[in-house]
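Every protein chain except one is present and positioned as in the full complex.
Order as written gives the chain letters A, B and C; numbering starts at 1 within each chain.
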Amino acid sequence: MASTIKVKTKFLGDVVQVKSLMQHPMETGARKDPDNGFIIPAHHITQLIFTNNGKQVMVANFSTAVSKNPYFSFSFKGAKAGDTLIISWVDNIGEKGELETQLK
Amino acid sequence: MQVTKRAFLQAGVVLLALAVLPRKLLAAAWPQKAFSEPEMNAALVGLFGTDVTTISDKITLKVPEIAENGAVVPVTIKTSLQNVESISIVVEKNPRPMVATFEIIPGTLADISSRIKMAETSNVMAVIKTMEGIYSTSKQVKVTIGGCGG
Amino acid sequence: MITRLILTLLFVSQPVLTVSAEESKCFPPGEQNPASSPGNQKQHFEQQFSAAENLRQAAASAGAEWLKTESLLISAREEAASGNWNLAVQSTAKACQQAELALQQAQYESEAWKSRVIK
Partner (left out) sequence: MNKAITAGLIFLFTLAVYQPAFAGPAEDRRAFVAYFESRFPDIPFAEYANGIYAIDQDARNQWIEIEEFPPYEFAVDQGESLWQEKFADGKGYSDCFNSSKAGVRQNYPRVDGLSGEVITLDMAINLCREQHGQKSFEFGSEEILALSAYIAFESRGNVFNIIVAEDDPQALAAYEEGKRFYYSKRGQLNLSCADCHVASAGQYVRADRLSSSLGHPTHFPVYRSKFGSMLSLHQRVAGCIRDVRAKPFDLQSPEYRNLEYFLTYMSNGLEANGPGARK
């Protein structure tokens, strides 16, 4: 089973740049199913958290207005190659996704 | 002192993190109230306790002039303001204007990018909360009804 | 700014698609509803419908059927089933006209496309 998260990291001097992409429908709860006309219930990531070697480096809080298959990028200092970066998301119905990667 | 208090909290978070990692998410609660407000000022109050922000030219908000597709509008926000605590994206005319808010932890740069949905042509506001205050800058993004997709 | 969004498409000159009343194989909708008896209405509708359906199929086999022709005929059937003869007849007439124009378009295009090839 492929992960629901993809990540690319790059060192720029002492800063590491993290780009991430999640596979998630990000349903707003206002959209109708084109097949039957029923409202599709809201289903969206609420929090996306990045933890480097056990230290939280980013907490992103999302509403339904973040695009489908969300993209998020940020940068942080104080990391070195080989550090373990954990990316995890949780959504409004309790589903979760997680990916562990080594910085390079 | 604010800095000390923050450092103390930070240490607490790390300890907690060590205790419950790897599966548990430990962030502050998801700001449900701010995210459900249908009106921009109320959304700002929901998140910051006030809707008053100081317009700052130290914030760079990169958005397209005309969105190719309102469902996927690239947004980049960065700032040279110091002691940044959070960055938020607010779309004035969205049904629920608060789009996302990012906690900037010490060591993390105040420089983020994402892609957001816009219901119609609207001002997009980048709000930066620092230890000193709440700052913002806005830009209009036009959202058009497509023709046939090119 | 606004001018950028205004339709600026300039299409090359187009033939006007028309089928004269004498040439048309479709029943004009006005003559379709003598309302003498329910049996007559049904019979007239069925005649009109099969003329339209034949033309639609001819347009389809020429690869030229228009988007809504079939759904117009489907809704005509539904209206007929509930006894709304006027609506049934109107939908059928519209579908028939579309099919006829589509066929004319295909016929015209069988040669006309050649003049558009970039040389």
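We adopt the following convention: a residue touches a chain if its C-beta (ideal position, glycine included) is under 8 Å from a C-beta of that chain, and two chains touch if they have at least 3 such contacts.
All of these numbers come straight from a predicted model, not from anything done at the bench.
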Original post:
Residue-wise, where is chain B in contact with the chain that is not depicted?
Top reply: 64-69, 71-74, 76, 113, 115, 144-150
**OP:** Would you write out the residues of chain C that touch the absent chain, in ascending order?
**Re:** 4-12, 14-15, 17, 60, 63-70, 98, 105, 109, 112-114, 116-119
**OP:** For the chain that got dropped from the picture, name the residues of chain A it touches.
**Re:** 2, 6, 8, 19-21, 23, 25, 67-69, 71, 73
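Operating definition for what follows: only the chains that are shown with their structure count from here on.
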Original post:
Can you give the whole-Å distance between the Cα centres of chain B and chain C?
Top reply: 54
**OP:** Calculate how many whole Å lie between the centre of chain A and the centre of chain B, each centre taken as the average of the chain's C-alpha atoms.
**Re:** 15
**OP:** Enumerate the residues of chain B that touch no fewer than two other chains.
**Re:** none
**OP:** Pull out every residue in chain A that's touching 2 or more other chains.
**Re:** none
Subject >> Sites on chain B touched by chain A in the complex >> reply: 13-14, 17-18, 21-23, 25-28, 30-31, 35, 71-73, 91, 94-96, 98-105, 107-109, 111-118
Subject >> Contacting residues of chain A [partner chain B, same complex] >> reply: 15, 26, 28, 30, 46-47, 49, 51, 54-68, 70-78, 86, 88, 90, 98, 100
